[in-house]
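Only a single protein chain was left out; the remaining protein chains are all shown in position.
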Amino acid sequence: MLVANRGEIALRIMRSCREMGLGTVAVYSDADRTALHVSYADEAYGIGAAPATESYLRGGRICEVALCAGVDAIHPGYGFLAENAEFAEACAGAGIRFIGPPASAMRMLGSKTRARQAADAVGMPRVPGSVTSLRDVEEARRMAEEIGYPVMLKASAGGGGKGMRAVLSAAQMPEAFAAAASEAERSFGCGEVYLERLLAQARHIEIQVMADEHGNCVYLGERECSVQRRHQKVIEEAPSAVVGAELRRRMGEAACLLALSAGYVSAGTVEFLVDGAENFYFLEMNTRLQVEHPVTELVTGLDLVRMQLEIAMGEPLVVRQEEIALRGHAIECRIYAEDPENDFCPSPGRITRLLQPAGPGIREDCGVYAGWEVPVEYDPLLSKLVAFAGTREAAIDRMLRALDEYVISGIKTNVGLFRRILLDPEFRAGRIDTGYLERLLRADGETCGAEVPEEVVALAAALFVAEMGCGASAVHREPGKGLATAESRWSDAGRREGLRG
Amino acid sequence: MLVANRGEIALRIMRSCREMGLGTVAVYSDADRTALHVSYADEAYGIGAAPATESYLRGGRICEVALCAGVDAIHPGYGFLAENAEFAEACAGAGIRFIGPPASAMRMLGSKTRARQAADAVGMPRVPGSVTSLRDVEEARRMAEEIGYPVMLKASAGGGGKGMRAVLSAAQMPEAFAAAASEAERSFGCGEVYLERLLAQARHIEIQVMADEHGNCVYLGERECSVQRRHQKVIEEAPSAVVGAELRRRMGEAACLLALSAGYVSAGTVEFLVDGAENFYFLEMNTRLQVEHPVTELVTGLDLVRMQLEIAMGEPLVVRQEEIALRGHAIECRIYAEDPENDFCPSPGRITRLLQPAGPGIREDCGVYAGWEVPVEYDPLLSKLVAFAGTREAAIDRMLRALDEYVISGIKTNVGLFRRILLDPEFRAGRIDTGYLERLLRADGETCGAEVPEEVVALAAALFVAEMGCGASAVHREPGKGLATAESRWSDAGRREGLRG
Amino acid sequence: MTVWLEIDGRRRRVELPEAGLAPSRAGAFECFVDGAAVVVDASLSRAGVLSLIVAGRQYACVLDGDVVLVEGRRFPFAVHDLRELARRGRATGDEQGPRAVRAPMPGRVVRVLVAQGEEVAAQQGVVVIEAMKMQNELRSPKAGRVSRVAVQAGDAVAAGDLLALVD
Partner (left out) sequence: MTVWLEIDGRRRRVELPEAGLAPSRAGAFECFVDGAAVVVDASLSRAGVLSLIVAGRQYACVLDGDVVLVEGRRFPFAVHDLRELARRGRATGDEQGPRAVRAPMPGRVVRVLVAQGEEVAAQQGVVVIEAMKMQNELRSPKAGRVSRVAVQAGDAVAAGDLLALVD
């Protein structure tokens, strides 16, 4: 089994492979030779320079490696080549199984515009907007006038919030169109965009489906993904606080119908917007394993990667729809290397210390380690922290406890942001929609935290300066020599520690 | 909330306290000032010298600390004061809630001999043997003749395998009686022992019960604990491979009946021996939270510590018996600081490196960290590693995967032993009884592991010598200088690293 | 020994015992923060991880570069000697002068949004940088005139590189 990915998801997939007794092959770019996914694999092959276009996006090179290593299958993870139908075909052509849907289903559902046509064909409600890509900004303007502003421009290929722009008025259209198209081109190698009405106050709720090669398709409940920033999911939950059994059944059955209509196989996610009146509107389908799949695993008790692999071996689904029961509540926080105090600017660099949470109800899918230098070339996702408990409230409190335990030094992370969200009364009441997080951030609230007496902070800092500076602390005992020396020695210690990790 | 314990269980309890918004107070001996449970607490108080008799067993001192810190309740964890009725009474006398059963129930069920009388009173089958403590070795011999050898001597107080001796013939009785009595005296401050028939080929299966103050009592399924060495549990599972719904109901209802007859409150465990014909025999009741409670938490989705705390606040049980459903399979490995290649001799010392497993289905309740010096004074339990998956086979394979990820350097551990057990066909087939592990160890099998070419081992060792020795590796570049220098430098690096952790 | 610190904009003087935190030392000792006595039981469990107990209250502290984390809250701090403080005192007079826009992280310049000589408002976008697949607009720290544009689209930049100067 070759895993054509990196970071936490490569590790996640290899873990299930190991448990099933399948040998694992890693591929890595020059920036990733010391990455965790490489040292986890049975075999490992370099595939090129650090930029993804010269390594993880090189489908041809990866197929060559797969053939040379004699693997049976390739798992693409998410991102990179996961929704690239040409790559799936190249694998098939080389006699290697691609873990995912057939290229035909990927073409039909992976393109956002064609997926919207497919949704229309099975009578699934969708957000009003174009069902084909827009030729130019003129067509975009015309279509927007027709359905009414505000509208959302979206990349026809890809996902993950790339190539999306909200357009509130006709005046914003030219710039937004250019930006969305160029970001789509850069991210997916395809600059086509379409548009749809921007639904305010709606929730982003998605259905996980799993289909085998024998025509069986089940839905594994929903995920609530409304907490987003710049159209990127930040927190995901299962189940949603507002989805009852009946709505779940309706959405689930619609999702399965769409998947079956496209001859879909393997794991897939059908994304919906849901309004306050329990109406749901098809958004798009992600034809791959999703970043946030762990929350579904925790409430269903299933291993989605194992199911994908079993399906790829031709086995029928291990569960029938009526056997799938949801239990408890799971929340996932995406820990990113970014600086919430500096407009979420990416913060690559060396992790000097990593104290990770554990204990009851905590799962962490982490792709980094203390001493690892987070490269600048890739997505800044460091880790997915997931809390599971009997109720939503207990899961939130458990996640807060785990976040308190989490220390990542050397780089900036968004850990503090989660604390703020999880303590927010609106979030705790389940009153969230896709605009929730941007509103919270604009509110410019206080970062909460325990009260710490000022003299304790001063003492802690002084003791670190004294103790970390030099083993014998000889210099510090002579106040006459001045503390600049102490400071620089202390910096040295920090650097040494970073190197030793 | 004061936690009158140390190590992983103190941390486990404080985690649930934090999640419930309860402040935590740690107590620590001189050996534990830098222990994890101290730095996790909101408040911390030293209670004496390293030996448990001068710290963690000093109930009076702990009550004083509790009063001084103004806590509402004390959680005793397991071991130490957990089954000490006098301590429970002292807490009550001081107006502090003891998290556990009332002293009266503890006296009735915590003493093994009185518990056997209670079992007889509710008509619960038990292993033949004495229902009172033995006055002397003469009475022991007489009783043993009556029920027939082999017999098992057991401490009337306490648990955890302490003060137990198998006696195969009358000739062994004097030495075994003295050893059991002295170990019981040392471990529990009470040298009384009783005896019962030693059942061969039986399984140790226990029922978790939970009772509130309103007369409700539920059973949370069973745990299979047959994998034991020297009467100490090594691996626990839930559910048992041989317990079906009907046997579970029978054992569960019997356990609840016993608990209710004693006015039991809080978490408790009723231990049984189960023979091949699905007959079960009462062994004893543990009137506390059990080491292996996490496997029950994973298959039931409940938080047993939270339930204990809610019960102590006077709340009724959150679940009714019919709502308790078991899902999947959980296995726990008790990671000990002991050397399996040297007769499981304890291996205290400094942990120089700790690489911990994580990812899907893995929970770790760990009480140590890299840099921590495992003290010689206490139980050598470092961590409880728990794997959860849909089936027993998948859980075993998941645990094997997690054990492969686990690296503990600086001290010896029993991690390799678990690999051997989990790969053993007998264990995988579920054919285990309380004699299983001793048989496996006598079989003197090969430690399994991946084949590693000899030249790779040589290369790895040589590269460590070259790279860890000195930053610039100047010395190594001059073969004339000899490698003794290299070796000592490398040792220095190891020591430095140990100190830096 | 005495350590001079600046935390949250306030200067602090902390007097510690000469002996340091020997691993073998047990129990509490006396320190002075700005002259006021504090009895603390301090223990360094690992390099950069400190447990302080003051009047029974336990504080877990972690060192992260020039920040100390106490109970999960971040407190940036600086160590000073008196000469440096004096230098800083002089330096504050210059804050009305030119201000630099620097790259906060390594990345690639996607667009330059201003031209040399252009007037800009405070917080107006100056340069867009892409790093880790995200575009980030870097803004002018003050209103003024762009006296220099140091990069152009496509340039690779390292953290701290000068992008533009605003007078």
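As written, the chain order gives the labels A, B and C, with residue 1 at the start of each chain.
The working rule: a contact is a pair of C-beta atoms (placed from the backbone, for glycine too) under 8 Å apart; a residue touches a chain by one contact, two chains touch by 3 or more.
None of these values were measured; they are calculated from a predicted model.
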| item | value |
| --- | --- |
| Which displayed chains the unshown chain touches | A, B |
| Omitted-chain contact residue, chosen from B:E271, B:E297, B:E377 or B:D397 | B:E377 |
| From B:D136, B:E246, B:E322 or B:D343, residue that would touch the chain that is not displayed | B:D343 |
| Options A:P51, A:G371 or A:G416, residue touching the unrepresented chain | A:G371 |
| Missing-chain contacts mapped onto chain B | 162, 183, 187, 337-339, 342-349, 352-353, 355, 376-380, 403-404, 407, 409-410, 416, 419, 447, 449-450, 452-468, 473, 476-477, 479, 482-484, 486-487, 490, 493-494, 497 |
| Contacts of chain A with the absent chain, listed as residue ranges | 26, 30, 33-34, 38-46, 68-69, 369-372, 499-501 |
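One rule holds in what follows: only the chains that are shown with their structure count from here on.
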| item | value |
| --- | --- |
| Graph class of chain-chain contacts, one of line, ring, star, complete, other | complete |
| Most distant chain from chain C, judged by the mean position of its C-alpha atoms | B |
| Distance from the mean Cα position of chain B to that of chain A, given in whole angstrom | 37 |
| Between chain A and chain C, centroid-to-centroid distance (C-alpha), Å | 30 |
| Rounded Å distance between chain B and chain C, as computed from the means of their C-alpha atoms | 46 |
| Two or more partner chains touched - positions in chain C | 44, 47, 49 |
| Residue numbers of chain B (touch at least two other chains) | 500 |
